[in-house]
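Missing here: one protein chain of the complex. Every other protein chain is in place.
Chain IDs A, B and C follow the sequence of writing; residue 1 opens each chain.
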Amino acid sequence: MAGLTTDWALAWVRGSAAVVGEHRAELSALDREIGDGDHGENLDRGFKAVLAKLDAAPPSTPGGVLKLVATTLISTVGGASGPLLGTAYLKAAGAVGDATELDSAAVVALLTAARDGVVLRGKAAPGDKTMIDAWTPAVDAAAAAAEAGEEPAAVLAAAADAAEQGAVATEPLVAHKGRASYLGERAIGHRDPGAQSSALQLRAAAEAAA
Amino acid sequence: MAGLTTDWALAWVRGSAAVVGEHRAELSALDREIGDGDHGENLDRGFKAVLAKLDAAPPSTPGGVLKLVATTLISTVGGASGPLLGTAYLKAAGAVGDATELDSAAVVALLTAARDGVVLRGKAAPGDKTMIDAWTPAVDAAAAAAEAGEEPAAVLAAAADAAEQGAVATEPLVAHKGRASYLGERAIGHRDPGAQSSALQLRAAAEAAA
Amino acid sequence: MKKLIRDPQTVVADALAGVAQAHQGLLRVQADPPVIVRADAPLRGKVGLVSGGGSGHEPLHGGFVGYGMLDAAVPGAVFTSPTPDPILEATKAVDGGAGVLHIVKNYTGDVLNFETAADLAAAEDVQVETVVVDDDVAVKDSLYTAGRRGVAGTVLVEKIAGAAAERGDDLASVAAIARRVNENVRSMGVALTAPIVPHAGTPSFDISDHEIEIGIGIHGEPGRERIEWEPVDGIVRRLLEPVLEDLPFTSSDDVLLFVNGMGGTPLIELYIVFDAAAQLLGDRNIHIARSLVGSYVTSLDMQGCSITLLKLDDEMKALWDAPVQTAALRWGR
Partner (left out) sequence: MKKLIRDPQTVVADALAGVAQAHQGLLRVQADPPVIVRADAPLRGKVGLVSGGGSGHEPLHGGFVGYGMLDAAVPGAVFTSPTPDPILEATKAVDGGAGVLHIVKNYTGDVLNFETAADLAAAEDVQVETVVVDDDVAVKDSLYTAGRRGVAGTVLVEKIAGAAAERGDDLASVAAIARRVNENVRSMGVALTAPIVPHAGTPSFDISDHEIEIGIGIHGEPGRERIEWEPVDGIVRRLLEPVLEDLPFTSSDDVLLFVNGMGGTPLIELYIVFDAAAQLLGDRNIHIARSLVGSYVTSLDMQGCSITLLKLDDEMKALWDAPVQTAALRWGR
């Protein structure tokens, strides 16, 4: 079995940039319902900057790609999602180190580190109606798939499926973190934009591996 | 033939107050089209104050009534119409002096002095799309009726008819005085609010005499 | 209509009560008739400055009462010039024996009511001079109009004349500098929306989501021309070019650039307008020596702005820089 390479990482990031661009207005609209309406704009600004940097000097390892995404998101996104997602990619980069090929275990480690990075910065628990509610089921599903001996592509596909379900599952929740927490009961019935955008990125990861 | 008495003057003023109150919104709406939308509000405030003063200490001559109207309008209306109409009533009061009964000639003198008062303060000429375009035809029609030997009531009815036609005739005009003059050609097609309110007051004068 | 008001009939009185509470020590506010007077007026030997006009233009004029600017302001009903009585009262309240300057925006109602008040003051031996401000180039000044309107330039007249009075100039000199400012100041405005007058409850004119009104006044009067919305540079050119041509302002002039908000437009947009205007002035080598940005002469909740240019000489610069201590304009003290 062939592990995931730098090409996969590059394809993932380009895929994320494309899908965030496509769903920019939709993500901002979700954020308008229970936040301040900028989430799509924020991520799109960040991933456009990532693309520009990738084109300028493409890194040579998956970890290098993830680190470039991390630093670029941190320095261009702002808001809550910038430091949170930035930290996710930074910790993910740390988890894969200098590896040039990632097997299923490495993919799980990557996802786990990313999720832990978000928790480290944002202190959200599952059920708080944040991006954690996409990342945590994704990590669990990925771990189960890897445990079951699945290849990296299938591990990522399981993660993406779980993240999407996790994003949908934020709808009935009251929020306990982020701007949506200001709304109390009024947040019920709306999907968390950060969970949605996280699911989009994980789907891009799976498709890049497929 | 019996001349017009203080009772007529009181009835006129009460009639004006009533009709201005009824048409308050309409006058302001006319003013909104080509001015600043306050003409009905302004006159209504003024005539309400007039009523309060009349009730407190009713004057004993037509001239006294007109003078009370003049000073009250000047001190409560503001805007362009306050000093202009105030001066009209002030000059009218001067023209009738201490007379207790007004014959047709006195009525013509009253209306002429009122019109001249507006011209003195406002320097408008006929056709400038102002209240002058109601007062001037009213004065002319009153003079013709008096000349023809009509009684005061008929003189006032002729004045009121002419004032109403004069107000309607302001519609196609470009304005040369007042706020409507700022609009240039855009004033065309709208009736001058001051001409309209003047016609209402003259109709009240005629009805008080009828 | 949604507004932060108690009742359309009491808007002016209620706002004055707030002014009185918020600026104790600076102002004395009288309720009936409504007059705002500098706390330490009358000042013996100082020329008194009185301005006024319809309400709805806040902070004009009450926000400019204080050290180095106005001695009194007379607020009329919303968009309606005050009557002579309160103007007379204000005039007498600020007369310190050196006479009083009336600063009047050029509207028929304002001119007539201040005229009557000045006559009444003269009858009581108060010397009054009147300066009529007419800076709005959107209106042609001709025999066939009521003349140009007084708009945002009024603030500059009040500040500079106020500084002249504060340094001890006599009535004729204060009037002369006020007239000199008026002769050198030009303005023009744009509306994106119409104001909602409280007693009317509906917008003063109808305008669609993609149209703007060029050459508007400050009373919800429709403007000269309605056009499709366009980006700020085009709008600013439409305002600034007539202003520049009218004086005219020419290369190497020193100017004060004043971008004024109409009440419903936030500061962030006014700064963008300032940038666009500065670029146009730069192209013509006109030098922005002083500047003012903010909502100082408003039209209730109307969205839009006006651009005012004042050609400065050295004396005007010094008087502009002189200390001022009012609710809305304050520096040096």
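The rule is short, and it goes like this: a residue touches a chain if its C-beta (ideal position, glycine included) is under 8 Å from a C-beta of that chain, and two chains touch if they have at least 3 such contacts.
Being a predicted model, the structure only gives us computed values, none of them experimental.
Counted over the whole complex, the shown chains touched by the missing one are A, C. Touch with the chain that is not drawn comes from one residue among A:Thr6, A:Thr61, A:Thr76 or A:Thr170, which is A:Thr76.
Among A:Gly15, A:Gly122 or A:Pro137, only A:Gly122 touches the chain that is left out of the view.
Only one of C:Ala39, C:Leu120, C:Ala176 or C:Val232 touches the absent chain when the whole complex is considered: C:Val232.
Only one residue from A:Gly3, A:Gly37 or A:Gly64 touches the chain missing from this view: A:Gly37. Contact between chain A and the unshown chain involves residues 28, 32, 34-38, 41-42, 45, 74-84, 121-122, 176-179, 181-184, 186. Across the interface with the omitted chain, chain C contributes residues 1-7, 11, 14-19, 21-23, 55-56, 58-59, 63, 192-193, 209-212, 229, 231-233, 235, 257, 259, 263-276, 278, 288, 291, 293, 295, 298, 300-301, 303-305, 325, 327, 330-333.
As a working rule, only the chains that are shown with their structure count from here on.
Chain contacts here follow an irregular pattern that is not a line, a ring, a star or a complete set. A separation of 32 Å divides the Cα centre of chain B from that of chain C.
Between chain A and chain C the centroid-to-centroid distance comes to 55 Å (mean Cα coordinates, whole Å). If each chain is reduced to the centroid of its CA atoms, chain A and chain B end up 76 Å from each other.
Listed for chain A are no residues, as none touches two or more other chains. Listed for chain C are no residues, as none touches two or more other chains.
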